[in-house]
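Note that this complex is displayed minus one protein chain, with the remaining chains in position.
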Amino acid sequence: MAELLSLHDAVARYVEDGATVCMEGFTHLIPFAAGHEVIRQGKRELTLIRMTPDLVYDQLIGAGCVSKLIFSWGGNPGVGSLHRLRDAVEKGWPQRIELLEHSHAAMACAFEAGAAGLPLAVLRGYVGSDLPKVNDQIKFIDCPFTGERLAAVPSIRPDVSLVHAQKADRKGNVLVEGIVGVQKEAVLAARHSIVTVEEIVDDLDVEPNACVIPGWAISAIAVAEKGAYPSYAHGYYDRDNRFYKAWDAIARDRDAFTAWLDDNVHNAGGQS
Amino acid sequence: MAELLSLHDAVARYVEDGATVCMEGFTHLIPFAAGHEVIRQGKRELTLIRMTPDLVYDQLIGAGCVSKLIFSWGGNPGVGSLHRLRDAVEKGWPQRIELLEHSHAAMACAFEAGAAGLPLAVLRGYVGSDLPKVNDQIKFIDCPFTGERLAAVPSIRPDVSLVHAQKADRKGNVLVEGIVGVQKEAVLAARHSIVTVEEIVDDLDVEPNACVIPGWAISAIAVAEKGAYPSYAHGYYDRDNRFYKAWDAIARDRDAFTAWLDDNVHNAGGQS
Amino acid sequence: MRTDYTAAEMMTVTAARALENGMTCFVGIGLPSEAANLARLTHAPDVVLIYESGTLQTKPEVLPLSIGDGELCESALTTVSVPEMFRYWLQGGHIDVGFLGTAQIDRYCNLNTTLIGDYHDPKVRLPGGGGAPEIATNAGEVFITLKHSRRTFVRDVDFVTTLGFGRDGKGREGVPNIGKGPTRVITDLCVMQPDPETRELVVVSLHPGVTREDVCDATGWEIRFAEALESTPEPSARELEVLRELKERTNRKHAGE
Partner (left out) sequence: MRTDYTAAEMMTVTAARALENGMTCFVGIGLPSEAANLARLTHAPDVVLIYESGTLQTKPEVLPLSIGDGELCESALTTVSVPEMFRYWLQGGHIDVGFLGTAQIDRYCNLNTTLIGDYHDPKVRLPGGGGAPEIATNAGEVFITLKHSRRTFVRDVDFVTTLGFGRDGKGREGVPNIGKGPTRVITDLCVMQPDPETRELVVVSLHPGVTREDVCDATGWEIRFAEALESTPEPSARELEVLRELKERTNRKHAGE
């Protein structure tokens, strides 16, 4: 049953050094506030999972929290590279990180399989791609009915998933609305989960088939207003595309990045 | 792109003798009007697929349309047996039908896999059950990552699926709301699909994540008011539980059934 | 047996008491549904009821006739597709207890809802497995409730639709990622539990007024009784009142009044 905690306490309780951590949100509802709290608490040697690392993982990598990244597309969407990711991969700053690289289709299926409690996902994927040559987690199986060769990847089962959503009710039931990505899967596939929300309401007031994650499937709820900024929350605030563009210059330079991190995360008190 | 047809024309065009036909709707939105049109047009030697055969398949079986049934629970929910199904299986009236029997979990996964374009579904299922002994379509595979033995079943790929939904807009986009069952999967897994709807509207007027099937993924739309009766349509009319109870007596007796079929289907003109 | 409640009421109340507040329960239609909703309306207001039609955390005012009555959706927290229900919620490991009925049960708790007789030439064709085969293996544990008779309690089921502990009691041994299986069977006569060693069903509690002989007469094998055989507590006045009101509401609704 979801417990209502401060973001500080939720991260302190569930995110351990060395853990496999997933922060999801497909462009929309990216859990920046939660990521910043992980940085502030100085978590180390994390294996991060995320389809599209985005700025939040660039920041975690640059802050030295990360030793391994499992992902399928690592860029600043519509802008260019993630310079902190590149600096870590190409130059080992602040530390070298290991990459385990998939396609979106494989990761999406691996999240689905994780939520479904299965050890593997099967997909018609990776045909002719070199990715299976550099990722030994990609295997192939033969369909016992048709003989077709299909790709298989291990399901994703994080130690803890952190996602952001619009709102929760007082029992911890959460509404995710708009581009829902793989957030529900990330929560269901994980051993523990923290959901940050814009607000707590009396009644979610939703249609019968809305994407609602029951409180009993979540470990902790934490209120984080504008917790997805500079990503966005459908119905609350827009994506700050200007910040995404500005990030390119900040992240390109180690000193500029470090100064930004000090000002906006380390010294930003509680929820930034 | 969905074409707006009369139910008669849609069934005449897409349901062929000998075809594999799926009429879905999990208790809710069962396509009775479409099933009755199939009976009226005297289709023969159909392989019917459906998780819960319900009264509509009892009627199709009793009317002699069916040579094979793929299913996972064949009863009159909360009432008892499907007597026409039993009469066909136990006594061969009006003809013997072949059964291919699954569990709900396996069929649900097989629908999912069919919609996903895969030849097989993998699930943690059938452990210790005798069903694999009587259904040679149930196989087992070893997970290449963990070695765990998992069940595999062929995906469901009907020639044509018939489902009922609340409404369509003028481009044939369909809203399914409430207990959505495996209807979307049934449509997406099939080569052709017919969706009957309560009404055509200008605008579906839905939330961002509503269960909407785009018109370009559907072959034909036909208006069938009360087309799910005696099942129900969330937001339109309730399930007629009295009829479900009354069916027990009608279906128990071949003559009573034949008279009912004449009065309510064969001689009921167009959409019953 | 006392006269102020029926054996059926005794069964339902006892089955309801097996559910603890806050449990997530995958509910079979019929007797399990009646018991689960009684639990929700009495001692376990936060029990989470899940029906295979996709209705998560539902709170029906009346008992559903089918597994997918509109009431279940209207009173649910949310309603998901049936593939999602079986994949994410059941197989995904979110169900504490699966609550099942059955047509036949044997001494090792195997359930038969497929047929009586031979599969290819059945004497009686039953509805089939439905959700039970995977509920019984993917839920944390399983409660079973059904009326006690020699027709239902047989030494060996004609067909193992749904695994209890297998033909030899060892059907779950060495199987990874499987639930504990049946932990109690509640009938109109008694409560049974599998022996911790052999997995054979043992009567652990007799309902008030029921004798060992009553149970033996209604069971198709030589049923054993626990050394510390208990007497099942009687229904409380409140439980009976809530149950009767629930059934009356239900009958009125399904008669179309």
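To keep things simple, chains are lettered A, B and C as they appear, and every chain counts its residues starting from 1.
We adopt the following convention: a contact is a pair of C-beta atoms (placed from the backbone, for glycine too) under 8 Å apart; a residue touches a chain by one contact, two chains touch by 3 or more.
Please read these numbers as outputs of a predicted model, since none were measured by experiment.
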Chains in view that touch the one left out, judged over the entire complex: A, B
Residue, one of A:A108, A:V174, A:V197 or A:L261, that touches the chain absent here: A:A108
Contact partner of the left-out chain, one of A:G35, A:G181, A:P214 or A:G227: A:G181
Candidate in contact with the missing chain, chosen from B:G18, B:G42, B:G92 or B:P208: B:P208
Those residues of chain A which, in the complete complex, touch the missing chain: 26-28, 51-52, 71-75, 77-79, 81-82, 85-86, 89-90, 101-106, 108-109, 111-112, 123-131, 134, 148, 178-182, 184-185, 211, 232, 234, 238-242, 244-245
Touching residues on chain B - with respect to the absent chain: 1, 112, 115-118, 173, 184-185, 188, 206, 208-212, 214, 216-217
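By definition in this document, only the chains that are shown with their structure count from here on.
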Most remote chain, CA-based centroid, reference being chain B: A
Highest-count interface - the chain pair sharing the most C-beta contacts: B-C
Centre-to-centre distance between chain C and chain B (centres being mean Cα positions), rounded to whole Å: 28
Contacts with two or more other chains, residues of chain C listed in rising order: 73-74, 79-80, 87, 91, 138, 177
Residues of chain B touching at least two other chains: 123-124, 148, 178, 180, 211, 234
